[in-house]
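First, the structure itself, so that you have it in front of you.
Shown here: the complex without one of its protein chains, the others still in place.
Presenting chain A:
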């Protein structure tokens, strides 16, 4: 099973094993990972599942759609090159593990 590691601003890390096709947002919300809200339910409408993807996984990610790109411009925490919306990144056989940092603020 693919695994996702969420690292909090405190340094605390949570590793979660998920089924293929599970988004980072769904994994975080279902497992109660602090700092990921997912208020719109995964529609890329609210930007409350903002995460920073560690650079070593960047080339395995799906491209950023126009919608995601525009929503990333309105995250509460600062957007960087590593920013993604957790609802738009799904674990696949190409992306079997990932480490992401949770921002300090979402809303």
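For this structure, a couple of remarks:
FYI, a residue touches a chain if its C-beta (ideal position, glycine included) is under 8 Å from a C-beta of that chain, and two chains touch if they have at least 3 such contacts; residues count from 1.
Note that contacts and distances are computed from a predicted model.
For the chain that is left out, the UniProt protein name among "Cytochrome c oxidase subunit IV", "Lipid-transfer protein", "Nitrite reductase (NAD(P)H) large subunit" or "NADH-quinone oxidoreductase subunit J" is "Nitrite reductase (NAD(P)H) large subunit". Taking the complete complex into account, residues 21, 26, 29-33, 38-47, 66-67, 70-71, 73-74 of chain A touch the chain not shown.
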